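Shown next, in structure tokens, is the structure this report addresses.
A single protein chain has been omitted from the complex, and every remaining protein chain is retained in its original position.
Moving on, here comes chain A:
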Amino acid sequence: MPESSTSARLAVRKTYKLYVGGKFPRSESGRTYLVDGDNVALASRKDARDAVLAARAAQPKWAGATAYNRGQVLYRIAEMVEARRAEFASLGVPAAEVDAAIDRWVWYAGWSDKIAQVAGNANPVAGPFFNISAPEPTGVVGVIAPSSLLGLVSVIAPAVVTGNTVVVVASNPQAAITLAEVLATSDVPGGVVNILTGKAAEIAPWLASHDDVNALDLSGVDDPELATELERAAAGTLKRVLRPTSGVDYTDDPGTAAMTALLEIKTVWHPKGF
């Protein structure tokens, strides 16, 4: 009796769904595709639209959180990835890459309350003013992510640590959605990171031309024709576009460039001495 009931148990297979606004919806189109035998939601342009709405709604509060708080949240993400090593390993992510991804979260977590000192300045000016340049987040960032887990973390973390919110088009869906499950359990407010799985060529043009997306990161676009088309579409709304010129090695020291690329400098003239 126990033996027969054991053998009769059906396996519960996981469907990898989207991550939008802190929830895991299916694609509004109802479409899925198979990746290595797993069912994965195939996002449509309307999922991208919904994700931008969620990202926009979350942005002011995330940017308004203290840098210290954002750093704590990013550190928490590192802790939660640590707890899911086995799951990433089962998806074929090498242990060394998971280590590097965790370290990357910690590295950017540390930058949260330091980037303003590095990217900002108190400027000497000829006049009775305090003149201060302060970096502020660009807003909602569309990200076409590279396929490796480390690459994915290396494009999400520098954007969100400074108060941007992101809509990510992921090309390695299982690892990306597993990371989304980490984010969902790491005190990251819903909507700060939104992850869509599907074809970049289908979704990215809608993000590039979207009036309510402020910047576009093309790190994961391999096809130069698509990249050019996306740059052209982004120009319609004067988006900031990041397009790495050559192959990036994500194991290198990332430096601050990825963070400062998604910051806008606000300069304040404050009268003094009256």
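As a working rule, a contact is a pair of C-beta atoms (placed from the backbone, for glycine too) under 8 Å apart; a residue touches a chain by one contact, two chains touch by 3 or more; residues count from 1.
Please note the rule applied: contacts and distances are computed from a predicted model.
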Quiz item: Can you tell which of "Branched-chain amino acid ABC transporter permease", "Nitrogen regulatory protein P-II", "Deoxyribose-phosphate aldolase" or "Spermidine/putrescine import ATP-binding protein PotA" UniProt lists for the chain that's not drawn?
Solution: "Deoxyribose-phosphate aldolase"
Exercise. Name, in rising order, the residues on chain A that touch the hidden chain in the full complex.
Key: 49, 52, 56, 206, 209-213, 233, 236-237
